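Complex shown without one protein chain; remaining protein chains in place.
A and B label the chains in the order they appear, each numbered from 1.
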Amino acid sequence: MSTSQVIPAPEQPHETFVLNVGPQHPATHGVLRLKLTMDGEYITRAEPVCGYIHRMHEKMGENRTWAQYLPNTGRIDYLAAMAYGHAYVAAVERAAKIEVPPRAEYIRVITTELNRISSHLVWFGAFLLDLGGFTPLLYAFDDREKILDLLEALTGSRLTYCYYRFGGVCNDVDDDFIRGVREFVAGMWPRMKFYRELVTDNIILRKRLIGIGVISDEMCRKYGATGPVIRGSGVGYDVRKMEPYSVYRDLDFDVPVFSEGDCMARYLVRMEEMVQSLRIVEQALDKLPAGPVMTSGVPRVLKPPAGDYCFAVEAARGRLLVRIVSDNKEIPYRVRWRTPSFCNLSLFEEASAGMMLPDALALLGSLDLVIPDIDR
Amino acid sequence: MVDHAAKGFHLDARVRPARVVAAAALLDQNGFAMDAVTGVDWIAENEMEVVYDFFHPAHVWRVVVRTRVPRSQPEVPTISEIYPGANWHERETHEFFGIAFLGHPNLTPLLLPEDATYHPLRKDFVA
Partner (left out) sequence: MSLPEPFRLLSFLVGVMAFVGFNAAYLVWVERKSAARFQRRPGPTEVGYAGLLQPIADGIKLLSKQLIVPPGADRILFMVAPLMVMIPAMISLVVLPFGGSLMARDINVGLLMMFAFGSINVMSIMLSGWSSRNKYAIISAARIVSQDVAYEIPMLLVVITLLMITGTMNLNEIVQQQEGWFWHWNLFRLNVNPLMPLTFLIFFTCMLAEINRAPFDMAEAESELVAGAFTEYAGMGFGVFFVAEYANIVVGCSFATVLFLGGWQSPFGLWSGVWWFLLKMYALVFTVIWVRWTFPRTQFYNLLNLSWQLLIPASLFTLILVAAMMKFL
């Protein structure tokens, strides 16, 4: 064989391999599994595989009474459990036409918004952990701990709350709680500034988030992505403003919207939402009316009139819709949860195509998934 | 039209199974967003109901589209061509109720094990 002979390199098709991220992986925050088809560091196809902690909450609803189902609501999204209780309780109240005293409505708003802040703080820490920054997690948990202590004193549990009842809430707030919340809110303002200086303005963070993982408003609409995801894509959709429930109509707050659609926009939306939630809590404390926290005369065995009823709330991750179908018995005929993480994750496959692995994981983190919320 | 305060939605449209795609296309043209797809098993009437929820990102409107199919042959055309987000909801409805979505690209179980042959949300399901 002569040395001058040039052998052309064979036309190689791009060789891909399958990378399993999860179900036990530091970036998936729980038992989500991503089946990534990779071309080098580029993702050609990302297929989320869910169901690892599927517990069939919807079937559980069909074999216990309306009230017995209440504890289940706290176990769907363990980080923002208050909103789930709120949606379910309000749906049943809508069906059974139960009036809620104003004090209870204000307490519901205060606790739900505190829960939203604590949920966003967990996201903040975990997202930074995804990006390789360890320290903010501990600061965020430090602040979150104060919320958990307050809510524990009020409700008896730290995460999986079962505090709302048909017709109100089960305990009235005491002065200690109100004082504690005021202290917490006052202490959070400097902390938000501190987070901005330590994290948001960091050049490495900005490089990692700006322009990465762009999701268009059209994609959000087609997939039903809501919450900070759609608000980071320039659509100011917030159930609290669109279908105002409870006493949100009487409270003054803004819906933060950023139009870039990238990870930074979603990051900024959540940071700004914490500020808005603090504002809501402050106002609700100021306006907190006196009076009972439970409607009297709610029957012990509830039989809502037949029909189907929906109630949507803004959970920490987006639009939460609960649909209950009643056939006028003491047991629900059907309970359907439309959870925000489920819809937000469903767009991941389309959004992540062609991204590099670290960027895709930043995108995944910016969707703020809670796996039990997907698997239910 | 129904009262939002009483039910939680504004428009409750009942269509024949074959018209589901047309209804979804109409909502899509009007800028509605995918909310959810689910089923209800009306065993007494020997029918299955498929419920489609839509919300509008810029307005208050909430629309519910529902259709009924016989339990013996639960088949509905898929709307995942129009709303890719319906893909997962239809998979979930398929595995829970055994409702087949004709033309669906990948009607495999999503939350149940991949070899699951049962449909737990049917009222005659026995664990």
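Just so we're on the same page, a residue touches a chain if its C-beta (ideal position, glycine included) is under 8 Å from a C-beta of that chain, and two chains touch if they have at least 3 such contacts.
Predicted model only: the values in this text are computed from it and were never measured.
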{"item": "Chains shown that the absent chain touches, full complex", "value": "A"}
{"item": "Touch with the omitted chain, as defined above, among A:E105, A:E273 or A:D359", "value": "A:D359"}
{"item": "Candidate in contact with the missing chain, chosen from A:L32, A:L128 or A:V169", "value": "A:L128"}
{"item": "Touching the absent chain when the full complex is considered, from A:V169, A:M188 or A:L205", "value": "A:L205"}
{"item": "Residues belonging to subunit A that touch the chain removed from view", "value": "17, 19, 25-27, 41, 128-135, 138-139, 142, 202, 204-205, 207-208, 356-359, 361"}
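In this text, only the chains that are shown with their structure count from here on.
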{"item": "Centre-of-Cα separation between subunit B and subunit A, whole angstrom", "value": "24"}
{"item": "Complex contacts: residues of subunit A adjacent to subunit B", "value": "50-51, 54, 56, 58-59, 62, 91, 94, 217, 220-225, 230, 235, 237, 242-243, 307-312, 319, 321, 323, 325, 333-334, 336, 338, 342-343, 346-347, 350, 375-376"}
{"item": "Subunit A partner contacts - residues on subunit B that touch it in the complex", "value": "4-9, 31-36, 38, 40-41, 51, 53, 55, 57-60, 62, 64, 83-85, 87-88, 96, 109-113, 120-121"}
